[in-house]
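All protein chains but one are shown in place.
Showing subunit A:
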């Protein structure tokens, strides 16, 4: 049910992939992604109900919003389809911070200036490390047309110039393909 209800088309999802794709609830796995209450979440808990005579179980899903960290829950019949967000993770070299926006170097050498400084401790530390003159690599996660910095690290010394290619990691269900 509802397979065709979600026809999102976000260019930002990367590689021309659609923002979400349907998957049968029973095929979801812990640590995979799913849309709960319309938000892209990482599944942290899954349990199956004890069935009655018709043998169709309900599945209780607990997920954390990948952008806000907020805990979301849902119960779905195991035979129904759920939407799974296409989640991509990119690493960029940080060039500058201007008015709370990051300036990042893209894989083709251009700049990307539309990602905000993350909120909280990560943001504060990022700014102070950048002000200290450290060369930083920033990991940006994107799904459903939304993007946010999830972490950053110091670029390996002497390596970062040659290393400014970005990494793309696509998550499909439980399988991970790494494309360099």
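Rule of thumb we're sticking to: a contact is a pair of C-beta atoms (placed from the backbone, for glycine too) under 8 Å apart; a residue touches a chain by one contact, two chains touch by 3 or more; residues count from 1.
Keep this in mind: contacts and distances are computed from a predicted model.
J.: Which protein name, taken from UniProt, belongs to the chain you can't see among "Deoxyhypusine hydroxylase", "Calcium load-activated calcium channel", "DNA-directed RNA polymerase III subunit RPC3" or "COP9 signalosome complex subunit 1"?
T.: Of the names offered in "Deoxyhypusine hydroxylase", "Calcium load-activated calcium channel", "DNA-directed RNA polymerase III subunit RPC3" or "COP9 signalosome complex subunit 1", the absent chain's UniProt record gives "Deoxyhypusine hydroxylase".
J.: Could you tell me which of A:78, A:103 or A:122 touches the chain that is not displayed?
T.: A:78
J.: With the missing chain put back, one of A:56, A:116 or A:153 would touch it. Which one?
T.: Only one of A:56, A:116 or A:153 touches the chain omitted from view, namely A:56.
J.: Check the options A:47, A:68 or A:111 and report the residue that touches the missing chain.
T.: A:47
J.: Using the touch rule from the top, list residues of subunit A that touch the missing partner.
T.: 24, 26, 46-58, 60, 75, 77-79
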